[in-house]
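Before I ask anything, here is the structure I am working with.
Left out: one protein chain. Kept in place: all the others.
Up next, chain A:
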Amino acid sequence: MKMEQDTRITDGQKFETALKYWLACLADDELTLGHRDSEWLGLCPDIEGDVAFSSIAQDEVGHAVFYFDLLHQLGEGDPDRLAFSRDQHLRRNAILLERPNGDWAYSILRHYFYDLFDDLRLQSMESSSYAPLRQGTQKIRREEYYHLLHMKTLFSRLGSAGGQARERMEEALLKVWPDLGDLFDFGPYEKELLEFGIISLSGSEVRRRWEEQVRDALLSIGFEWPGEIPSSSRSGRRGEHSSDLQPLLDTLCEVYAIDSNARW
């Protein structure tokens, strides 16, 4: 497998450029959402929910560390530097994930939608030509399986409980929907990613499968399909973020920025 990986890389800069871009998308998605998840600490509806959210937050940041480590191995600088000192226009996370947590309904719905997406994206890497990614995603998918199950359960129960819960879930759905576009944007190297076999599914194929599952999930709790996902004018994948990202980065990097050369 190592051979395969090395030959591919010497095949050209294209492979490496596409791969690094892809890894940055993965790392930034997981770090941004893990960071948002950790903001729920001490604020969840019950203590059990707090423990669960914290566990999920750690998994997400743990996955980000895995992707940052791969970038580091590819010569992209120290993982902490990547996480804590890149400007926002170099961040590749989808806009949906940088949005503030909102209420519980919004956080759960966003997480469920993202986890479904992430599961499909991981599936598309399970036979990746890049061995470290192939091996890592198998392990990550085992953890994500539980997140997905957890979020799906919460989504279904809140959505079918009627009353305020239902109203809030309906509002959350409307709020999430316009932000979904750039989630499925696989960026300027999508063609190369597919050609080199780094991934096996295109952004539009992931989106098709995602829509199929979300349609069923919405139907099962009596929600209507909100209509086609609007194409977004901005793409976080290309560094075009909303005004919600900078305050998040200011917090994330606050201590690191006191002295970025110090050992913390």
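Assume contacts are C-beta pairs under 8 Å (C-beta built on N, C-alpha and C of every residue); 3 or more make two chains touch, one makes a residue touch a chain; residues count from 1.
By definition in this document, contacts and distances are computed from a predicted model.
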{"item": "Name under which UniProt lists the unshown chain, selected from \"1,2-phenylacetyl-CoA epoxidase subunit A\", \"Malonate transporter MadM\", \"Lipoprotein\" or \"Sulfurtransferase complex subunit TusD\"", "value": "\"1,2-phenylacetyl-CoA epoxidase subunit A\""}
{"item": "Touch with the omitted chain, as defined above, among A:L43, A:L90 or A:L174", "value": "A:L43"}
{"item": "Candidates A:W22, A:F84, A:F186 or A:W210 - the one touching the absent chain", "value": "A:F84"}
{"item": "Touching residues on chain A - with respect to the absent chain", "value": "35, 38-39, 41-51, 54-55, 57-58, 61-62, 64-65, 68, 79-80, 83-84, 104, 153-154, 156-158, 160-165, 168, 220-221, 251-252, 254-256, 258-259, 262-264"}
